[in-house]
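Removed from the display is one protein chain of the complex; every other protein chain stays in position.
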Amino acid sequence: MIRPFGWNEFLIIVMAAQWTIALSAIAFAGGGIGGLLIALARVSEVRPLRLAALGFIRVFQGTPLLMQLFLVFFGMNIFGLAINPWIAATMALTLHASAFLGEIWRGCIEAVPSGQREAATALGLKYYNRMRYIVLPQAARIAVAPTVGFLVQLVKGTSLAAIIGFTELTRQGQIINNATFSPFMVFGTVAAIYFILCWPLSLLARRMELKFSRATQR
Amino acid sequence: AQTVEDIKSAGTVKIGMLVDFPPFGIMNENNQPDGYDADVAKLLAKEWGVEAQIVPVTGPNRIPYLQSNQVDLLVASLGITEERAKSVDFSEPYAGISIGVFGAEDVEVTKPEDLSGKTIGVARASTQDTAVTKIAPQDATIQRFDDDASAVQALLSGQVELIGVSNVVAAQIEEAAPGRFNQKLELSQQVQGIAVRKGSDELLEAVNAFLEKVKADGQLSAIHEKWLGTPLPNFVAEGK
Amino acid sequence: MYEFNFAPVFASFDQLLLGAWLTIRLSCAAMLLGLIVSIICAWGKTAGPSLIRFVINAYIEIIRNTPFLVQIFFIFFGLPSLGLRLSPNSAALLALVVNFGAYGTEIIRAGIESIQKGQVEAGIALGLSKLQIFRYIIMKPALRTVYPSLTSQFIYLMLTSSVVSVISADDLAAAGNDLQSATFASFEVYIVITLMYLALSIGFSAVFAAIEKMAFKYPLSR
Amino acid sequence: MADTHAHTSKADVRGASGPAVTMEGVNKWYAEFHALKDINLSVDRGERIVICGPSGSGKSTLIRCINQLEMIQKGRIVVDDHDLTAGGKNVDIVRQETGMVFQSFNLFPHMTVLENCTLAPMKVRGISKAEAEATAMQFLERVRIPEQAEKYPAQLSGGQQQRVAIARALCMNPKIMLFDEPTSALDPEMVKEVLDTMIDLANEGMTMLCVTHEMGFARQVADRVIFMDRGEIVEVGAPEDFFNNPQHERTRNFLGQIS
Partner (left out) sequence: MADTHAHTSKADVRGASGPAVTMEGVNKWYAEFHALKDINLSVDRGERIVICGPSGSGKSTLIRCINQLEMIQKGRIVVDDHDLTAGGKNVDIVRQETGMVFQSFNLFPHMTVLENCTLAPMKVRGISKAEAEATAMQFLERVRIPEQAEKYPAQLSGGQQQRVAIARALCMNPKIMLFDEPTSALDPEMVKEVLDTMIDLANEGMTMLCVTHEMGFARQVADRVIFMDRGEIVEVGAPEDFFNNPQHERTRNFLGQIS
């Protein structure tokens, strides 16, 4: 009944990486938009908006992603809102990533010297133009490295989507492991694939960080 | 509550099934759900003239899947127990396994009291979890893993001395490590049922009717023969 | 429509509290040990010889680019084949420390690098040794600059610890899973433990804020 | 004072009538801290004012209130006949009609010199890119660095950066220029080039309020010198009187320290 861990099993695991990639892409797109809104709300001059954003961040940074996925998916359904796993995953990962990116980007926005904002204000530029042309472009340069760093965490975090039925990399590994009983081969392969997906991102993040610190040293 | 008519008019029946529980549920070489449960599920769908949409579930989340309407039925090696019967409604048995405590040749265990001071691995939320928890003395340590494979791995790597598993998994341990482990205790014969949401009486009746039919005409037995090498055991065929 | 029934969850609430207690102890121990590992590695990475830097870099890259689940798996099931058998709880602790160390090192390194060169030069000019400069001049301000990132990584560690239930450590998530398998009241259990995690992270944040007030009371600007 | 402006600014033809800036009973608090105490000041069109005083005396706060980088809690500020305290669109209008130069330049590091100078005219005034660039080049020539137009701020010396900052403010065609210690972040050799630019500007009749410790500059161009201490205007006078015959003890102390 046990089948050996062979080329076929290896390929099945490799193929599962597509779901990991797809989930990461969704999370990142959703989190990118949500995170920007949260970050802007966090630095806004409107107090209720700031507080709401802070509450949002507290809740979604303060609970495990696993629980968020579970409650969004099964919870919505028992309340009679039939949602499919893709929508649930999109929602949960977006909320999760928005909270983290929002917090990262808030820091980057605040790291832009206040004199920049003042100079823009003194020139008569209004909120939208100040953000669009002065603050965000400078914040973006600082943000690249930590953002890519978070993307790496997110790629790995998508493995938790297994709980709502996604057979992504980690889950596929468990399934194959149950059929082959070769845990070291299986999880070694899984680890290697994650490494291949994440390492280039990490390298990129570090290159960006270096480039940035050199640019600011001058 | 859902009825067979609903399912027939939808044209598909969504069936939750384990895919990490060989030989009942596996992913085959083509990465498709397969195994005893899969064949039963397909047979059921054929009987009702609808398409079977198989949804892979895991041990811990299979009941939430059913409760939250993600699937219509579970053909997920779900052992019929009293506690579970509070959450779902069970059909007549469609399969059965016997559960035992296994361990290394040289570990001396002949009766439940001998488990005293030992560590026993089980798959969390499984029938064997319930059974071992019931008989183990206070000072035995029960370690709960996410699935049978992890429990088996814990046994093989020496992290636990004993594990509670089904005879089917035990056969696989024998394949993986011939002669090192044997059965210490037989805990229970566990029958497994097809589960529906609570209160879906009409649907449950239809499932039972189907089971009666395939038990009678030998189709179920043939599937059992195919996956487990023996005909359907009597304790299953005769009901609870 | 599903009917919520929290009674069985609250009947076994002490079990959850016990799990939460282990989560707290596990997290605190992992934070402390992880911080020490991070400081040592960060020092090695900024000032050590190239071989040590290489080893530390390899460690960081491997850990940061593979899932925690796989790491804990190798520690629990893999180490016995090297003759090191750890209980689930100590394996969980080791895995958390190893995992945190990789992130913490990078955070603290950033803190060290944020210290202005003039501070180090002032130390050199006063005749202090490299180690004295690190210990007395760099460390505290560096920790202060990165304290926010460090604490959010700590919270992340606490949440990550929910994964250790896979090797049957009995933390809050494991207690929740056990309770769920006993009662099958999945939603109720998940809702309750999610709230408990939220309470834990809010509690930890409060503790961190208090520590910050005590440890870094020197003013930054007028 | 010179009323024949070589300057192309339309400050004098836009048909405004009152003083350029009027401050009446202005009070400002930072939380508990009383930063400006009952400030009364009227600045005529074309007048050049130099503000000095010890650190923390409220000089920056004063001129930052004029373009509402800081809000006041009490009193009234009217700039070019627009009452700031009345709110509404007045604040936007006043910001467009005042140019500000900061101690730390505050050039936008991710934009070239030319982009720094054209951004606001294009986005605020809606001027076409070509026109904005033409104007910008004209002002860059005025501050004598047209050849740096394509460089980024970080590639320039401090003095050059500050001159770009002046050109950037001028590109909005302001009626009033505010300077907050424009030379104090500069190396000594670069101070002169920036002061020269400011002297040119003063000679062209621009209304200017300038916080500075460069007393040579004050003597040369100021119509009035204002001395502030602890949030108050302590003394106001023409440069000759102010330097040669200060009325107040505190002024004398201060002048003794910085010379």
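For clarity, chains are labelled A, B, C and D in written order, and residue numbers in each chain start from 1.
Here is the rule we go by: a residue touches a chain if its C-beta (ideal position, glycine included) is under 8 Å from a C-beta of that chain, and two chains touch if they have at least 3 such contacts.
It should be emphasised that the depicted structure is a prediction, and the values quoted were computed from it without experimental measurement.
Asks: Could you tell me which of D:Gly87, D:Gly126 or D:Pro188 touches the chain that is not displayed?
Replies: Checking the options D:Gly87, D:Gly126 or D:Pro188, the one contacting the hidden chain is D:Pro188.
Asks: Suppose we count only contacts with the excluded chain; which residues of subunit C make the list?
Replies: Against the left-out chain, subunit C lists 116, 118-119, 121-122, 124-128, 132, 136-137, 140-141, 144, 216, 218-222.
Asks: Spell out, residue by residue, where the missing chain touches subunit D.
Replies: 54-55, 187-189, 192, 213, 254, 257-258
Assume only the chains that are shown with their structure count from here on.
Asks: Out of curiosity, which chains are bumping into both subunit A and subunit B?
Replies: A chain counts here if it touches both subunit A and subunit B, which gives C.
Asks: Please compute the C-alpha centroid of subunit B, do the same for subunit D, then give the distance between them in whole Å.
Replies: Distance between chain centres, rounded to whole Å: 81 Å.
Asks: Roughly how many whole angstrom separate the Cα centroids of subunit A and subunit D?
Replies: Whole-Å distance between the two chain centres: 46.
Asks: So the centre of each chain is just the mean of its C-alpha atoms; given that, what is the distance between subunit B and subunit C in Å?
Replies: 38
Asks: Can you tell me which residues of subunit B touch two or more of the remaining chains?
Replies: 61, 64, 67-68, 146, 153 - these are the residues of subunit B that touch more than one other chain.
Asks: For each chain, which other chains does it touch, given as pairs?
Replies: Here the touching chain pairs work out to A-B, A-C, A-D, B-C.
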